[in-house]
Structure formats: C-alpha cells, structure tokens
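The structure under discussion is supplied below as structure tokens; questions concerning it will follow.
Note that this complex is displayed minus one protein chain, with the remaining chains in position.
Moving on to subunit A:
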Amino acid sequence: MITFIASLIQMATFCFSIPILMKRRIGLGLSLIMLAGSLTIGLALLPLMGAMSSLVILVFLIGCVYYMSRRWLLSIIVAVIPMILVVVSDYVIALFAQQVFDLSNADMQDKYLVSGVTGIMLLTFALSYLGRYLFGTMRDHEPFFRRYGALLTAMVIITLLIFYLNIWIGQQQGFSNENIRANSILFLFYFILLVVVCVVLIRIMMKETNLQNKQVQYERLTEYTENLEQLYMDMQKFRHDYINILLTMSEYIRSGDMERLERYFNDRIMPISQGMQSNNYKLGTLHNVKLQELKGILSSKLIKAQELKIDAVIEVVEPIEQVSMDSVQLCRCVGILLDNAIEEAVHCETPSVRVAVIKRDQSVLIAVTNSCRSDTPELYRIFERGFSTKGTNRGLGLSNLKEIVAKSESTTLDTQILNGEFIQLLEVYGSPVTTKSRMTG
C-alpha cells in the first residue's frame, strides 16, 4: 500500500511538472491517461528493473506529450527535464535527511517513504517553475528554439543518461550512505553547472538575435530613406520646371494662342499631375508611424510590392506612437500579412495591396487588404499548416501568424474574403478586453 501511494505521488510529480514546464493546460483526460499509464508501467517494472523503470516511463510520457503538441524536440525536452529535476530533488532530499535528521537511506526507504516522496514532489514543482521561466524565454524566441532546439535536446538527454548511469552503479553497490552523498553532491553541482551554462548561452544568443534584428531594421530604414530622397529630388525637379512652365504658358496666353496652350496643357502639365499620384507619393503617410521597427518593415515590403508592379498604398492618418505588442512579434506578424498579400496580389489582373494603421479608442488596428483571384480556396484551408497555393514546403506563414496571435492575450485577427478582396485585420489592444455578446434581429 505504502509503495503504491509513494509510486502514485512520484508519477504525479512526473506528469504534473510537464504542464508546468510547458506553461499550458492539458486536458483532464490526457493527464489521467498519463498518470494511470506511467503508474501501471512503474508498478509492473519496478520489481524487475529498479530505478531503470523510469526510463520506460519516460518513453511513454514523451509519446503522450507528442500526441498533444505534435513536435518531437519539444516533447522530448519537456518530458526529460522533469526526470532530471526529480533525480536532483531525490538526492537533495536524501542528502538533507542524512545531514539534518541523521536518517540512513534504509530508513528513508522504510519509514519515511511517503513524506520523502512528497518532499521530492514539492521540490520538483518548485524547480519546474524555475525551469518554466528559463524555458519560456527560450520558446518566445521561435527562431532561437528552431536553431538550438536539437542541441538542447541532446544536452538534456545526455544529462539524464549520466544521472542514470550513476544511479545504476549506485544500485550495483547497494546504495550505501556514502554513495548517496557522493552522488548527491555530484548531481547537484552538475545540475547547477547545467543551469548556469544554459543561462549564459541564452543571454549570448539573445544578444546575437537582437543584433541581427537591429541590422535588418537598419537596412530597411536605409531603403526608406533612399525612397524619401528620390521623392525630394522629384520635388526639386518639379520646382525647377514650374517656373519654366508658367513662363511658357504666360507666353501663349499673351499671344492668345488658345490651341497651342491647350495642347501644351494636355501634353506637359497633365502628366505632371499624374506623376503626383506615382508610387513614391503613396507611401507618404508612412511618416506618421513613429515606431522605427514597424516603419521599417512596412516600407520595405511596400517598396518590394511596388517593384512587382503592384499598386501599393499605405494610409496612416494619425501618428502611431505605441502598439502594445512585443516589437519583434509585431514585425513578424506584419511581415507575414504583407508577404501573403503580395504573393496573392501578384497573380491578379489589377494587383493592389492596401495597408492602413488606424488608431482606435482602445486599440491599434492594422488592416491589410489585397486583390485576390476569384478561385481562392476556402478560407479555412488557407490557414492550414503547410497549405499554400504554390505547392509544398511553403505556406507556413499564415499558420505561424495564427499561432502568434493565439499566444497573445491582447491581439485578435479578423480574416475575410469580401467582394474579391482578401482582408486581414490585426487588432492590438492596449489592455486585455472582456465583453458581452448580444443579439439583434
């Protein structure tokens, strides 16, 4: 009975550290399956394999997490880390019991098993929260995780293997007190070293990513500046021409030559007013965007669109000083929205992309519309991972966008196809909102 309760607590420790670490609720059903499954495996294998049975449980848990998240690296990491934490906690508690209460390992196994295991559980949960903080910062930086996820996985797996190798050796020697103490100290130091290395690594890599972002942003702003200079040159040219035009016209008027005046007006002056509507002027209101990062991505994408002969327009009527969203995430979202709009618009007969940044009472709305082909597939298909109108291995954009928005508390996405236009509205609220629904007839 005692063994059963102790195993139950131990398995609960494994199972519930996982959601803590993932920062995500898992359904009641899945938690029960995980708990029951690992308990069965544990009870069946413990007499046969001793501590090694944990490794079988680990494989089972990885399977469960994969079923939920559909991502291998992630599931391996979040299943392995609790194991490491449990081992560390186990030895810390054992060491503590030995040093403070002067209890031998045998005592722990017999008399104080349940309280010992409970202690392990509490310590593991505490460590999990710490781990969640580290792991959370890492996962927020998606590219970072993608690049170093494999390395991280290898690291945690090796750590676990080393731990269990030691335990196995200890088991061969019959878990003497000295052995436990030596292992405890070894594990503790190894663990602390691992955490420190991770923290340092994260710091360095964050810096690197930030630097890269800055670089990209700088390039975009340079492009924008060049665009503005071009605009300024046009103005200069126009000012220069202006006087000449007036002189010529006054000459025609003075001589009363209406016919040539008309021809001159149509041939020379009308084209200039057309030029006023040319591409450079369509980005004019971009100056109202006071966030450099956002301005950078908007200008670079819209200039790209114009190079592709798309009628690209931006409207920003009021100054936009603040958008309550992490600027890296915001730029990713806007980048995806615009890339998607441009990709689709290119295929249309009269391609157009229109962007607006609109300040509202409680929010900032980023509206992106583009012309789309009449045979656009059903909306839900466009959001599917891996779906793209351009064959395989693309189309991660919109599903990524949806993921970012789903993670964010104060952002909503509204997508619709209306009168041959594809409309995406990204709304970023100043603070989380709750509202009431109502119906009208």
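The rule is short, and it goes like this: a contact is a pair of C-beta atoms (placed from the backbone, for glycine too) under 8 Å apart; a residue touches a chain by one contact, two chains touch by 3 or more; residues count from 1.
One rule holds in what follows: contacts and distances are computed from a predicted model.
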From "NADH-quinone oxidoreductase subunit M", "Response regulator transcription factor", "Phenylalanine--tRNA ligase beta subunit" or "Sugar ABC transporter permease", the UniProt protein name for the chain not displayed is "Response regulator transcription factor"
Missing-chain contact, candidates A:Glu178, A:Glu349 or A:Glu378, resolves to A:Glu378
Per the whole complex, from A:Ser104, A:Gln171, A:Asn213 or A:Thr415 the residue touching the absent chain is A:Thr415
The listed residue (A:Ser104, A:Thr153, A:Thr248 or A:Thr285) that touches the chain absent from the view is A:Thr285
Omitted-chain footprint on subunit A covers residues 24, 277, 282, 284-285, 313, 315, 317, 354-356, 358-363, 365, 367, 369, 378-380, 383, 405-409, 412-418, 425, 427, 429, 432-441
